[in-house]
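A single protein chain has been removed from this complex, and every other one stays in its place.
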Amino acid sequence: MYRYDEFDATFVESRVAQFRGQVERRLDGRLSEAEFRPLRLMNGLYLQLHAYMLRVAVPYGTLRSDQLRMLAHLADRYDKGYGHVTTRQNMQFNWPKLEDVPDMLSDLASVEMHAIQTSGNCIRNVTCDPYAGAAADEIEDPRPLAELLRQWSMLHPEFSFLPRKFKIAVTGAPTHDRAMVRAHDIGIEVVRGVEGEVGYHIIVGGGLGRTPVIGQTLRVFCPKDELLPYLEATMRVYNRFGRRDNKYKARIKILVRETGIEEFRFLVDEEFKALPASKIMVGQAERDRIAAYFAPPDYANDIKAFDLSAQPEAFRKWVDTNVVPHIQPGYAIVNISLKDPDRAPGDITADQMRAVADLADAHSIGEIRTTHQQNMVLAHVRQDELRAVWDGLVKADLEDANINLIGDIICCPGMDFCALATARSIPVSQAIAERFNDHARQQAIGEMQIKISGCINACGHHHVGHIGILGLEKAGVEFYQVTLGGDATQTAAIGDKMGAGFSQDELIDGIERIVDFYMGQRTEGERFLDTYRRLGTPAFKEALYADA
Amino acid sequence: MSTLKHKGKGPQAMTANELRSGLSVWMTKDFGWSRDYRDALLTEDEATIERMDEVARAAELVNDVVGAYFIDTVDGKPARYRERFRTHGPTYDTAELI
Partner (left out) sequence: MPTLELIRPTGVEADATLPLDFDASRNDDIEALRLPPDADLSQIEDALPRIKSIFVAFDAFTDGRGFSLARLLRQRYGYDGLLVADGQLIPDQFAFALQCGFDAVRVAEGELKRHTPEAWTDALDAFDLTYQRGYAVAAGPATNIFDARLTAMEAGQTADPFSV
């Protein structure tokens, strides 16, 4: 993976020194809270419901083992011994002190990490397919592009005070989108042009939040050379014309909707034509330099066929759910579930981080991915070492076999931690996980994505959950609204809203009725989403409210 | 910066976060701050409320606390659900397993 050169290292160290100075100026009053707030947010520091929260960037969800160990160190030294993997592949800490944050950033810089632009009205951490470079369905590894975008967007002089936050996601596998590119301000798919050349399909105006929108095509094919100038043109149109009168209407999706995609595209094209593209683009030599860091590892060709039948059943179950095919024969992609039914989805203790880092060193290439589904991935594992990986995961209590099943729930921190939340989400996720705890039942249900948000801002992606849950509160009582049929992939769809909300207990029963209804109605090979689309909303709605 | 002017109902409490630690605090009977809501001063007396307002504003100015605001209380507890959460902390925290 990418290594900093002297320029990157100096830049991040400068940022740490700058932020240290900003904290000092805040503590002695030279910076008011109104001035400091946007500055600290641009460095990932929130003031949450009970304390500060620091969100550390995991650029495009890729970590070296020493970086994961450093996150474990931060958790132990400055926090309460754990971290939380977010739906944008970052890791956040719930209890840091303001005074400690500059030292945390120094520690991060020592392993080529930072918290730059993990919040604030700027271009956020670029997210990416967690199987990048290992997936058979990929046109090209999207991480060199993601790294280029990381660098280009760092403290951009023109685009650091945008109308609202700006999220970019990239995928190299447009036929199997695992990066939710249609639910981002800008989504980029690696595609092939008419001559077979590799370029980018640019999607704009997607997003969840209180106004969920599926992104639309801005440009069918953008040659590689033109990408940065074209993005600058797009960002400039947004920076100038995006609404600033109402923060709830300030995202680019609203500008695109109010302008119309044709007119918006016209504005971007006009801007693009007027740009000195050659002075903005980053050339082939630099792109090749970055890409070299993401060259495929040296694969072994002598890996013997792996006989599962002699292995214990629990291991076979785990392989069945958590291990997926790799582009290289003899290798596999391992998903590490952070969805222990008793825990908060995405939480991982410092000891577990170190265990995963050790496994990555011993049985992969010393590299770990975080996923938007709040899990981790070892992208390159020899099949004959899968058992050793599993043994290590069992020891670390990380062997849950539930990837993409009903227990693999996406869940925001909710009212337990978040200043914006209206209801709790963690206990709901735990209750669902407990109800469907039986592995055989989870397997029988098949692919199922439940996504829970504790407020309308939709950090838990409920709009694109097969079953989406939105937590609200009225007169001191939490209740939960359900959406069905959402889809976060290349066939992206916003879920259909059902009717009146439920209490937590009623909700779990209602979900069970939906699941049972699906099991009774599905035809051979049908996923929940397929059955839902075939039978339509009313049938499922009736099942959901059957008890009412 | 908060707008401290209170226009609440029932007994008022003043809350904020410590600037340095970020932890939630409530104004106490001696116009200091406590991280424990049980120490909070709850009052309907307008003169006292005025004084709480002044003290909180001053505490912000000297960078002790941040985002001070009044909350409504009912039967000694914060009226709003969110504010009740702030008094008792998360109902689930992975830290408790460690």
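To keep things simple, chains are lettered A and B as they appear, and every chain counts its residues starting from 1.
Rule of thumb we're sticking to: a residue touches a chain if its C-beta (ideal position, glycine included) is under 8 Å from a C-beta of that chain, and two chains touch if they have at least 3 such contacts.
Just so you know, these numbers come straight off a predicted model, no measurement behind them.
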| item | value |
| --- | --- |
| Which displayed chains the hidden chain touches across the whole complex | A |
| Among A:Tyr78, A:Trp152 or A:Tyr299, residue touching the chain not depicted | A:Trp152 |
| Touching residue (missing chain; options A:Arg77, A:Arg210, A:Arg240 or A:Arg534) | A:Arg240 |
| Of A:Ala274, A:Ala300, A:Ala362 or A:Ala444, the one touching the omitted chain in the full complex | A:Ala274 |
| Subunit A residues that touch the omitted chain in the full complex | 3, 5-8, 10-11, 14-15, 17-18, 21-22, 29-32, 35, 38-39, 121, 151-152, 154-162, 228, 236, 239-240, 244, 274-276, 279-283, 285-286, 289, 292-293 |
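As a working rule, only the chains that are shown with their structure count from here on.
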| item | value |
| --- | --- |
| Of subunit A, residues touching subunit B in the complex | 26-29, 32-34, 47-52, 80-82, 84, 94-99, 343-344, 347, 349-350, 415-417, 421-422, 424, 426-427, 430, 473, 476-478 |
| Complex contacts: residues of subunit B adjacent to subunit A | 1, 17, 19-24, 60-63, 66-67, 80-82, 84-86, 89-95, 97-98 |
